[in-house]
Each structure stands twice: as C-alpha cells, then as structure tokens.
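Right, one structure below, let's go through it.
Only one protein chain is missing; all other protein chains are in place.
In this document, chain identifiers A and B correspond to the written order of the chains, with residue numbering beginning at 1 in each.
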Amino acid sequence: MRLAEEMKKRLFDPTRLRAIFAIVVFVVLWELGSRSKDWFGYAAPWISVIPAPDAVIVVWWGLLGDAGYWQSGYLSLLRVLSGFGAALLIGVPLGLLMALSRNFYGIVFPTFEVLRPIPPLAWVPAAIIFWPTQELSIAFITFLGAFYTIVINTVDGAKSIDPRYFEAARAMGSSGWDVFRRIILPGTLPSITLGAAVGMGIVWEVVVAAEMISGGGSSMGGAGASGAGGGLGFFIWNSYTGGSYEQIVVGMLSIGIAGYLSSGGLRMLGEWITPWLRVR
Amino acid sequence: MSATPLHKKVATRGHLKIQDAHKVYDPEGAAVLAVDNCSLEIQPGEICMIVGPSGCGKTTLLNAIAGFHSLTSGTIHLDGEMLCGPGKPKAEPGADRIVVFQNGALFPWKTNLENVAFGPIMQGTMSPQEAREKARAIMADAGLSGMENNYPGEISSGVRRRVEIVRALMNDPKVLLLDEPYRALDSLTKSVMHEALLEIYYRNQVTIFFITHDLEEAIFLGHRVVIMTTRPCKPKKILTVDIPHPRDYSVLTSPRFRELMDETMEAVHEEAVKAFAAGEREG
Partner (left out) sequence: MPGLTVVFTEWVSKNPPYGLSIYTPEYYQHVLTSVQRVAIAFGLATLLGVPFGLLLGWSRKFKDFVFPVFEILRPIPALAWVPLAILMFKGTESPVIFITFLPAFFATTLNTMLGVHSIDESYIRAAYCLGAKRAQIFRHVVLPGALPFIFTGLQISMGVGWFSLVAGEMISGEYGLGYVIYSGYTLVSYPVIAIGMITLGLVGWISSALVRIVGTSLMQWRVRSLGLGDGS
C-alpha cells in the first residue's frame, strides 16, 4: 500500500515527466528537421544534413553485430584507461611532492606553469616524432590531457588541509608515515577525485581527436581499412570519408555513452573511497 | 532632552496574531508535523523572545510569518490584516516584516551603504539619491559612519549584524523577525550587540520576534519569553519579564533575573529531555 504510493510518486515525479517530454520533443524535432526536405520541400538550416534518428537507430542496430564496431570502442577505451591511469599514477605523487616540499615546488611549478597553457593536441606532432610507436604517442597525449588537472587538484587539496591536523598528529607522536597515511591522503582524496573526474572528460576529448587526426591526415598511419584499428574517433572520420553519415552519429552517441559511463563509474569509485563525505 | 523618554513612546503598529497554526512538511511521503495548534499574540512594540529545543519548529513558524513558505492551516494577522489564512496558505513576503538571518544576509557584492539603501530603491518609495542620503543618516545614528563604502566582507561580523538591522529599519517595518542573529558571535560581542539592539529599539519601538537558544539573552532583551514544546511546536509556557525597560547589563546580577532564569531553565530543560528522547527513538 505504502510502497504502491511511493512508486506512483516516483513515476509521476514532475521532473522526470518533464525530462521524458523534453527528450521526446527533441527527437521529434530532430526527425522533422532531418526529413524537412523530403516532407515539406524546405531544407531546414543546418539540421537537414544530419541523418534522422530512425535511420541512425537502424544503422546502429546493424552495427551491434559488427565486430569492427566493438573493436573500435574497445581500442578507444583501452587508450583512455591507459592514458588516464598513467596520469593518475604519476600525477598524484608528483602533486603530493609539490605540496609537501617547498624546494621541489619551487623547481617544478614554474616549468609546469609554462607548459600548461599549451593544449595537449598541440603536442601531437612532437609526440609522434619523439615516441617510437603511434600507440605510445597517442598514450602520451592522452596522459597529458588528464595530467595537469590531476596534479593541480592534488596540490590544492594537500595545501588546503588544516595545518592544525599536523600539529595535533605530531603532538600525539605520530610518525611521518602515519601523518601521510592518516591525514594527507584522506585530506587530499576529495580534490583528487574531482580532478580525476574533470581529467576523464578531457581524456575522451583527446583520444577522439588524436584518433581523428591520425585518420584525417594519414601520416600517422597504421589504421586498418575498416577503421577497426583506429578507435571510435577514427570510426567517425572513416564514416565521414566513406559517406555513411548515419555511422557518424552512431559513433558520436557511442562516445557520449562511453564517456558518460566512465565518468559515472569514476564518481562511484570516488564516493566509495571517500565514505566520510557521504551525506546522511 | 525630549519631553518623553524615548522608551516611553507608545508603539501603535506591529500587532501580530497567530491562531491555530499547523505546518506539516511532506518530503517524499514522510510527513513531519513541525507546528501544531500554535496560537500566540504579540502586542505592538513588544520584544517577544522564542526559545525551545533544537528542531522543534521555531524557524518554521518564523518562515510562515515572513512569507517564505505556507502554513498547512491556521491564520496569521498583522494589525488586523490577514497575512495568511483560509484560502491563502502563504503570506506575501514584504517590507513590513523583515527577517534578520542567523548567518547574515547582507549582499556581499554591495557596499554597506548600498545594502542599507536597497529596500526603498527596490520598492520605489525613494529615489536612489534620497535613499542613499537617508541611509547615510540612519547609519550615522547607529554609530556606523565611516564604513558606508566598505563591503560587508571588510567589517567584523558584529558590525555586519548591526548594518543588517539598520538595513531592515530603513524600511520602517512593523515587525522585525530575528532567527538566532547572534548565535555565531562570542559572548563579549554579543553583549555589545544586545545593548546596540536595545538602543535601536528604544528609538523605533518596532515589534520584535526573536528566536534564540540563549536563555540569558531571552530574559535580558524580552518583554516576554515564549517557551516552545518539543516538536510539534506550540507555546508551553509564557513568561512575563517584569524588569522594566530600559535595561542595561546590571540587571543580569539582580535576584529577580536569577529567579526568571531558573524558571525558564526548568521549563526548557523538561522539553529538551523530551526532544532528546524522541531523537533517540527516531535513531
């Protein structure tokens, strides 16, 4: 009885109803816009060149059984995770060191600030020249994408810890390691989590762009003819050059979903490792 | 010297009458009865102090008077005019009832002078020029000259509270609604604030509805102290403070003050224990 009422309330929650309504309207407008030339004899600006949602779904459905499509997704995800993982593994210790040692900070931070304004993708050619394989150069650029954000957030987080905690810990006779493990690490985790979430978004941008540049100018080479070798970014570019526009939209939506899921997963992980921040 | 002392001036406006107020919060089906069957009448120019256990519903009552949210049922009149009641569950917020918030709500992006002049300019009752002039004058009266062009972030929190009260008085309100305005202050600043508030009050004779947890503050300032029951809130006991105004800090040591303190403390303690037990049960 009570449960039924609850369910009813959930289902008819105005925010949820409005969201469903909004998305339905969006899809209908998209359909009408895409087909405006056929149906009304008038090509709506911009949107009329975008394939209609029903056509996209048909193509997507077909691709779900296609190994190349999944291979592309897998490849992009692998790149995202390796670049992101490297940024985390190197960025967090570096950030902590910068926050804890004034000397280290003085040496590293200026270099850091000089390099930071250079967008990661500007490193593409330099990375290709420097690293022996294409895969390594993509990994390097991906790494850069998340690296700065993670370092900056770690430094800010560690610096914002109330110094009284250190004094209290010292007064109670804690060792350096204890202070690090019990005060610095938990005090910094929330901002590291935040930096990582932002970094994850950038990493997807970088991977897609790097894959597209490698496809757009074939000079980075190495991608198979089917596009399977190049990840989702190349999948999109390949669909464009091959003229299958529905596939472009499928690629875009797939990347959107993958990006959304990885940020969501990261957020859940972040909440799990910072249980004291949970609101009751 | 004026013919009648300031504090003898008789207030004629600000008669607040609350009848059978009920308020049920209903977030996701779990009904919380915050105010139940609460009636209270406050005379023009009275300082009415409200005390009661944490979470009993004092702020809820204040918000209903201010018009920030509706009452489930019940009526509130101000000077015979219905603020809310049958057919009109939510009062319209207005400059006749001004709230001074616990954490302060001076706009940090406006200077103190702009803050004080804000009300009349928004209501269109004064030109910006006039409003600024009057604000300058009223700030000078309250001893706040010299900080007109500072931002609230640049002055101490005690002074900020005073500016905020001056900002309210600028609109000539009928009732001031204060929700634990001095909670965050240290006791020394607090005592300065009390004297400053009384001084302003003797000048303006505005009705004051003042929520506090500090019993000493309640008795020192109030004509009456209303002790609320634990949730749902309604008056449990109303204490008349028969110490004549104007008061200063010497009354704190008087025997009558101690007696009133004891009496209040007993009533409040009883409710606090009940509230605590209820809290334990709810987990």
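Throughout what follows, a residue touches a chain if its C-beta (ideal position, glycine included) is under 8 Å from a C-beta of that chain, and two chains touch if they have at least 3 such contacts.
All values reported here derive from a predicted model rather than from experimental measurement.
Chemist: If I consider the whole complex, including the chain that's not displayed, which of B:Gly67, B:Gly85, B:Pro235 or B:Gly279 touches that chain?
Modeler: B:Gly67
Chemist: Which listed residue (A:Ala22, A:Leu89 or A:Ile107) would be found touching the missing chain in the intact complex?
Modeler: With A:Ala22, A:Leu89 or A:Ile107 as choices, the missing chain is touched by A:Ala22.
Chemist: One chain isn't shown here. Among A:Leu121, A:Ile161, A:Val179 or A:Leu194, which residue touches it?
Modeler: Per the contact definition at the top, the residue touching the missing chain is A:Leu121.
Chemist: For the chain not shown, which residue from B:Trp109, B:Tyr249 or B:Phe276 touches it across the whole complex?
Modeler: Of all options in B:Trp109, B:Tyr249 or B:Phe276, contact with the hidden chain holds for B:Trp109.
Chemist: Even though one chain is hidden, which residues of chain A still touch it in the full complex?
Modeler: 14-15, 18-19, 21-23, 26, 46-47, 49-50, 114-126, 128-130, 201-202, 204-205, 208-209, 212-213, 216-217, 219, 232-233, 236-237, 239-240, 245, 248-249, 251-253, 255-257, 259-260, 263
Chemist: For chain B, enumerate the residues touching the unshown chain of the complex.
Modeler: 66-68, 93-95, 97-99, 101, 103, 105, 107-111, 118-119, 122-123, 150-157, 167-168, 171, 184
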